[in-house]
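To start, the structure under review is shown below, and the notes come after it.
After this line comes subunit A, so read on.
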Amino acid sequence: MNLMIAAIAGAIITTPALLIFVLGGGSVDDALFAALATLMLTSALLVVTMRDIIRCGLAMIVAFLALAGIYVIVGAPLVAAAQVIVYIGAISVLILFAIMLTESKDAPSILVFQTQAVPAAVASIILAVLVTLGISATDWGAAAVRFRLGTEALAQALFRDYILPFEVVSVLLLAAVIGGVFIAKRETGDPG
Partner candidate 1 sequence: MGLANSLDAYLVLSGALFAIGTFGFLARRNAISMLMSIELMLNAVNLAIVAFGSFIPTLKADGSIIALMVIAVAAAEATVGLAIIIAIYRNRKTPLVDEYDHMRR
Partner candidate 2 sequence: MDGLPILTVITFLPLAGALLIAFLPSTYARPVALGAALLTWVVSLLLVIGFSASRGGLFQFTEEVSWIPVFGIEYKLGVDGLSLLLVVLTTTLSWISILASFKPIQTRIKEYMISFLILEVGMIGVFLALDTFLFYIFWEIVLVPMYLIIGIWGGANRIYATIKFVLYTLVGSLLMLVAILATAFAFQATHGGDWTGAFDYEALRTFAASGGGFDPTLQLLAFGAFFLAFAIKVPMFPFHTWLPDAHVEAPTAGSVILAGVLLKLGGYGFIRYGLSLYPDAAQTYAPAIIILSLIAIIYGAIVALVQPDLKKLVAYSSVSHMGFVTLGIFIFQPQGMDGAILQMVNHGLITGALFLLVGVIYERTHDRTIARMGGLAARMPVYVAIFGFFVFASAGLPGLSGFVGEFLTLVGSFAFNPLTAAVASFVMILGAAYLLWMFQRVATGELSSFLSGLGSHLTDISPTEILTLAPLMALVVAFGLFPGILLDIINGSVDRALSDVNGGAAIAIDPLVLAIGLGALAAVVVLRVVTLPMFRGRASAETSA
């Protein structure tokens, strides 16, 4: 059953890519990009629309994977790696865990969506349009082609220019953990 759905989904997702590749005469990258982009957007939409929150979680993982793929295409393999490790490895698991904890199950849409869902949709579409317009109206002084980045260059930059933020992020995580643990841990005598 799920396989069926997955297959159908796959078909839907790959079609635009194939179209571009065959008819548009674009490169393989283009096709891949198209495919991954479509996949990402679809699964993202699923994340925000599906009723069963667990499925939402899974869909989110898919979206992140697709995003990781895009990172590879755009030429930031390290980011892609981090994406896979941190998001899929850590965050998503955390979230799924939380879902279990809070017993949020499949629910009727009344429990899923706000009464203001429609205005919300309108607002987000307007936002998207505005952003798109803005982007297309701007000359970013971008290079014609993307350039790949060597790991050592990256390390260079990281430890020369960005050592401070790098260190601070660890502090940030430390703080988050200490506080998070305190808030989340059940005290004796607490309700629940």
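Keep in mind how these were chosen: all candidates are chains of the complex that A comes from, given by their letters.
To be clear about the criterion, a contact is a pair of C-beta atoms (placed from the backbone, for glycine too) under 8 Å apart; a residue touches a chain by one contact, two chains touch by 3 or more; residues count from 1.
The shown structure was predicted, so the numbers you read here are calculated from the model rather than taken from an experiment.
Set subunit A beside the options 1 or 2, and in this complex the one it touches turns out to be 1. Contacts from subunit A toward candidate 1 in the complex involve residues 20, 24-27, 29-30, 32-34, 37, 40-41, 44-45, 47-48, 53, 56-57, 60, 63-64, 67, 70-71, 73-76, 78-79, 82-83, 86-87, 90-91, 94-95, 97-99, 101-104, 111-114, 116-117, 119-121, 123-125, 127-128, 131-132, 135-136, 140-149, 153-154, 156-158, 161-162, 165-166, 169, 172-173, 175-177, 179-181, 183-184, 186, 190-192.
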